[in-house]
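Note that one protein chain of the assembly has been removed; the remaining protein chains are unaltered in position.
On to chain A.
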Amino acid sequence: MSDGDYDYLIKFLALGDSGVGKTSVLCQYTDGKFNSKFITTVGIDFREKRVVYRATGPDGAVGRGQRIHLQLWDTAGQERFRSLTTAFFRDAMGFLLLFDLTNEQSFLNVRNWISQLQTHAYCDNPDIVLCGNKSDLEDQRAVEEEEARALAEKYGIPYFETSAADGTNISPAIEALLDLIMRRMERSVDKSWIPEGVVRANGHSSADQLSEDRKAGCSC
């Protein structure tokens, strides 16, 4: 599965409180196959999936398909013992942030997870998709859809109500994240054509410059 026969290798990290269903969501997305590779020494569990990404141009035309090798990273549950190491965040390109629709505290903690991401991810506005999981347990719902949507809008990130139990919205959520990443990569590739001086002349601060450099570094 890890042969070099793809155009991009993209790493996503699933985050959120213990018990929100991170592992179940990733498992559902990778067709329930138990193909996870657990790296004991670093506490990372990952699953892989190949997808084809077709960018839709501004004119609605669908471009050539790009072969994506998706690596979906999961924690080994070390967040139960302490906060995750910063190295854990740094290596991922996109984040699937989950909470449990039947557990209000897991929703309240979404803000903390986002601020941790802003601090430790490869840049301060990484691509995130918010998922309210366990939508199948409607009778136990503790978080209203409007509340969750309002929070996602505040951060400018997409929101999906998912169910790892029946598969609802799992693929759309992950595809939305992939779409954000691919668009970001296109943007950063475009920007790499702009000579450094031109960007500075446009009034970018040195911090902006630095974050652009880091983005470009991530896309290879």
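Going forward, a contact is a pair of C-beta atoms (placed from the backbone, for glycine too) under 8 Å apart; a residue touches a chain by one contact, two chains touch by 3 or more; residues count from 1.
Heads up, the rule we're going with is that contacts and distances are computed from a predicted model.
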Name per UniProt, for the chain absent here [options: "NADH dehydrogenase [ubiquinone] iron-sulfur protein 4, mitochondrial", "GTP-binding protein", "Nuclear transport factor 2" or "LSM complex subunit LSm2"]
"Nuclear transport factor 2"
Per the whole complex, from A:67, A:80 or A:187 the residue touching the absent chain is A:80
Residues on chain A facing the left-out chain by the touch rule are 17-19, 38, 40-45, 76-78, 80-82, 85, 87, 90-91
